[in-house]
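One protein chain is absent from this view; the other protein chains keep their places.
So, chain A:
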Amino acid sequence: MILAVLFANSEGNILVERFNGVPAEERLHWRSFLVKLGADNLKGVKNEELLVASHKSVYIVYTVLGDVSIFVVGKDEYDELALAEVIFAITSAVKDACGKIPTERLFLDKYGKICLCLDEIVWKGLLENTEKDRIRRLVRLKPPNEF
């Protein structure tokens, strides 16, 4: 299960948070935990360089893309390698939606499109699509190329 996908800006404010199977009372804890993890480790990290951590039996893969930090949390079959796949799909879709590495402003401008991309990538905690071209077509309700 992919427990959470979270986007924050460089000051640690949440831009997007989507939880699956995490009780409401634990969400705040996760949010602050992830933001702190980012603040401690993401300084000076190159765009899209993946960082990884584990907390109890849960894995976290996170990275930075322009002004935006991205965190993906998973457990069981979604271990660090599966999450790396998820976050790769997310970063390439975000870059594709924004046309370049996003600033916070650009990210917010393309907010609706990014939400649609996320909807195609993660559905209720399961990975659904991974390729950016396919995702780009799907959010426009176009069938994928290979079809």
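The rule is short, and it goes like this: a contact is a pair of C-beta atoms (placed from the backbone, for glycine too) under 8 Å apart; a residue touches a chain by one contact, two chains touch by 3 or more; residues count from 1.
In this section, contacts and distances are computed from a predicted model.
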{"item": "Chain not present in the shown complex, as UniProt names it (candidates \"tRNA-splicing endonuclease subunit Sen34\", \"DNA polymerase delta subunit 3\", \"Coatomer subunit gamma\" or \"RING finger protein nhl-1-like\")", "value": "\"Coatomer subunit gamma\""}
{"item": "Those residues of chain A which, in the complete complex, touch the missing chain", "value": "14-18, 22-23, 25-27, 40-41, 49-54, 56, 58, 61, 77, 79-82, 84-85, 103-105, 108-109, 111-112, 115-116, 119, 123-124, 126-130, 138-144, 146-147"}
